[in-house]
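Quick one: this structure, given as structure tokens, is what I'll be asking you about.
For this depiction, one protein chain was excluded, whereas all remaining protein chains were kept in their positions.
Just so it is clear, A, B, C, D and E label the chains in written order, and each chain counts residues from 1 on its own.
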């Protein structure tokens, strides 16, 4: 039955999504020795502020990195 | 407590969503003998390229079916 | 495609699980107008201390209710 | 490893999302005694008709409350 | 970030689980062009009566198949 939920950052192209589900279904069927037709995959996309590591969203992390870079280039 | 997550293809109308959660909550409460007020349902919608069977997304499957049909109607 | 995840407290009998998935699949197929064969349901069971409302697990709530009852019956 | 999925109604600001993941990551790391860097949080947002209590979506509930209020203010 | 939840029937060996997560992480990283270290996979196992297709659990389906076979071998 494998049912697989993939959580990805938004922004992947249709082509990338098709490629990743093909590869993951193949890998799952081969590794478990099951018929590929039984593998179902759901993708859920998350925006930059809907994923966080250590309590900091990706959006926040990118902003802080950009601010740090700008500050390094333009010291007061 | 039943908490239910429903994964659906995008495109359902508001009316359909209201109908399905009403039916599922009723079915769950009756079958388990619990108060319907304890049943919570979350719907998550997935686009055509965010659901795949056998490693092929729904979007890809529809494209291939359309191409096969066009090819059958217009053989070279 | 409906894929449905049901979170239940542990302790349901096999009979109850079979009844609830039959009822929910029927309800979903009818309400959405889809073939029942496309409906897949996953049940995940949670122990008494793996479900919480308002920050209090079910296990804790039962313990506190039992303690309150005992206290009411046996006032110091 | 704590991996946390938060289901929220749509409509939270970026600021609120950043605040809630910071607070939840901190609370989780402290309560479990784990390194905050191991905590990952995914937010999934649900529209008004993608969340239901007792078989009634939030959207439907708001509509019915508004209708009841209008009816009370303008009795036939 | 890919975070992947795999729902499997119970009964896989440790060896199978290690093989499938290795294959899926590799497939995901390659297909999306991301660092394999960012891929996290969670496996959740479901018993025979915690997975249903068309409203019939896997346990029920196996029982019915066994009964049909016995009946065919021992006609009244």
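Just so we're on the same page, a contact is a pair of C-beta atoms (placed from the backbone, for glycine too) under 8 Å apart; a residue touches a chain by one contact, two chains touch by 3 or more.
Remember, predicted model here, so these are calculated numbers, not experimental data.
J.: What residues on subunit C make contact with the chain left out of this view?
T.: 7, 44, 46, 49-57, 59-60
J.: For subunit D, enumerate the residues touching the unshown chain of the complex.
T.: Answer for subunit D: residues 1-9, 12, 16, 19-20, 22-24, 26-28, 30-32, 46, 51, 53, 58 touch the chain left out.
J.: Contacts of subunit E with the missing chain: which residues?
T.: 14, 17-18, 21-26, 36-37, 39-45
Basically, only the chains that are shown with their structure count from here on.
J.: Could you quickly compare A-C and A-D and let me know which has more C-beta contacts?
T.: By number of C-beta pairs in contact, A-D is the larger.
J.: With chain centres taken as the means of their Cα atoms, state the distance from subunit C to subunit E in Å.
T.: 22
J.: For subunit E, jot down the residues that touch at least 2 other chains.
T.: In subunit E, residues 1, 3, 7, 46, 51, 53 touch at least two other chains, as defined above.
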